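Before anything else, here's the structure in question.
For this view, one protein chain was removed and the others were kept in their places.
Think of it as A and B in the order they're written, each chain with its own count starting at 1.
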Amino acid sequence: MAEPVDEESGEAGPLDLTPQASRPQRRARKPFSIVVLLAVVAAVVFVLLRTLGDASLFFYEVDEAVSARAELGTERFRVVGTPQPGLVETSLDGQAAVVFTLCVADVLADVAHLGDPAELFQPGVPVVLQGSWVSGDPPGIENLSAAAEDGWYLRTDHMVVKHDNDYRGDDAELESCGVGS
Amino acid sequence: MADSTTSTGSPGSRLLGLTTLVGLAGLLLFAFVFTEPDVRLHPTTGEEFGQFDAVRLLYLHVPMAVLTYVAFLTCAVASAGYLLKRGAWWDVTAHASAEVGTVCCGLVLVTGSIWGRPVWNTWWEWGDVRLMTTLVLFLLFTGYLALRRTPAEPQRQARRAAIVALVAVVDIPLVNRSVEWWENRTLHQQSTLAELKIEDLTLFTLMLGFVVFGLVFAWLMLHRFRVGWLEHAQAGHEVALAIAERHAEMETLDVDAAIGQTGGGK
Partner (left out) sequence: MTHLGYLLAGWGIALAVLGLYGCAVVRRGRRLAGSVPEGERRWMTSRGENQGG
């Protein structure tokens, strides 16, 4: 086969087999892909900062929250524990509140939760509460059968349920702690 | 039905699709009709408690989560295969499984959020390690898919994507183990199956969910792989056409040059 001719110079040159065809319909959406890629990187950074930067993430167990009461002071924190049977519906500072006792093993802490409790809030099902320590007794504590009554209570305003992984119906085991659970 | 020569369907995939649809109908029956809601009686107060009917999201959410793992692990294995063998089959498999896995992972986040609202009392908790590591996994593979659409020479792009997949897949053990390693940093329960805290029809329906969504996954993978293979073949076909066009141009120029030389000699 003869050497191909360079179109500009008219001289013969090596055969250029570099594919010349392009796909314009793909090219059109490539800048968008770069924007998506940058957005994803920004989102990952945002998520990491949000995860690592929020000091209130850690859930104290009730016993840890009780022993760290002095250093926690009036700071807001999260605490996980199991509500004991017994719940008093009352009001605190003009807001609806529920008063109950939280426990881990044999350590108890009284709680006054402002607002409605979670839909599936039940004795024996652990909850994570967010709030701070307050000195004194919450209203209606005298109606609880096994309250801590140690001169302090947790005043909380955010409640989420930490549900167990048991799907065996009535054979399911409940967290056992405190008195009567 | 489409002509079998102009679609990604085949007799086998159609049979698989039909079986999947029948399986889905059966799963819906078991999930919504035959199984009981999660209702227990409190031993002390005698009150009903549990997840009630919200538990029916278990048969959807858990299989989707497991399939997300399967898809992204397949992507990682295929990516490693591509880096070792440099074959198109590995690259197309990695791309297909990443795309199907990202869809599954997105659904895990959405169904988990919908399940979390009635059971946990929250749609989403920033900082919860299980939720965060899953979100990061989703974002990493969204990034992988975006990377695959950026302008680059195909082999280089496949190599870059394979490396990103192998990095991203490191998040999977973090997602899976987070409920054990950081128990006090997540609302998410620990594994039910590992501790076998499930039995009877609830267990059967969950297993059926694994099988049926496994079939959905297989059908999606099959078709997405074929789409990837067609894209690969189309690119190769375009290159072959371009080369043939250049050859034809060169031959025309040869003839013209030959005619010119002949004419010049007269």
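Simple rule for what comes next: a residue touches a chain if its C-beta (ideal position, glycine included) is under 8 Å from a C-beta of that chain, and two chains touch if they have at least 3 such contacts.
All values derive from a computational prediction rather than experimental measurement.
A.B. asks: Just list which of the chains on display the missing one touches.
C.D. replies: The chain that is not shown is in contact with B.
A.B. asks: Which candidate, B:V70, B:L83 or B:L107, sits in contact with the chain we can't see?
C.D. replies: Looking across B:V70, B:L83 or B:L107, the contact with the absent chain belongs to B:L107.
A.B. asks: Can you say which of B:Q190, B:Q234 or B:T252 touches the chain missing from this structure?
C.D. replies: Per the contact definition at the top, the residue touching the missing chain is B:Q234.
A.B. asks: Using the document's definition of touch, tell me which of B:A76, B:V129, B:L220 or B:M250 contacts the absent chain.
C.D. replies: Final answer for the missing-chain contact: B:L220.
A.B. asks: So which of B:M64, B:L140 or B:L206 would be touching the chain we can't see?
C.D. replies: B:M64
A.B. asks: Extract the touching residues of chain B with respect to the undisplayed chain.
C.D. replies: The list for chain B reads 2, 4-13, 24, 28, 31-32, 37, 52-54, 56-57, 60-61, 64, 103, 106-107, 110-111, 114-115, 117-118, 216, 219-220, 223-224, 226-227, 229-231, 233-234, 236-237.
In this section, only the chains that are shown with their structure count from here on.
A.B. asks: Quick one: chain A and chain B, Cα centre-to-centre, how many Å?
C.D. replies: That gives a centre separation of 26 Å.
A.B. asks: For the complex, give me every residue of chain A touching chain B.
C.D. replies: It comes out as residues 1-2, 4-5, 12, 15-17, 19-21, 23, 27, 29-30, 33-34, 36-37, 40-41, 43-44, 47-48, 50-51, 54, 56-61, 80, 85, 118-125, 128, 159-172, 174, 180-181.
A.B. asks: Show me the residue ranges of chain B that touch chain A in the complex, using the header's touch definition.
C.D. replies: For chain B paired with chain A, touching residues are 36, 38-45, 47, 49-52, 55, 58, 118-122, 125-129, 132, 135-136, 139-140, 142-143, 146-147, 149-151, 184-185, 187, 189-192, 195, 197-199, 202, 238-239, 241-243, 245-247, 249-251, 253-254, 257-258.
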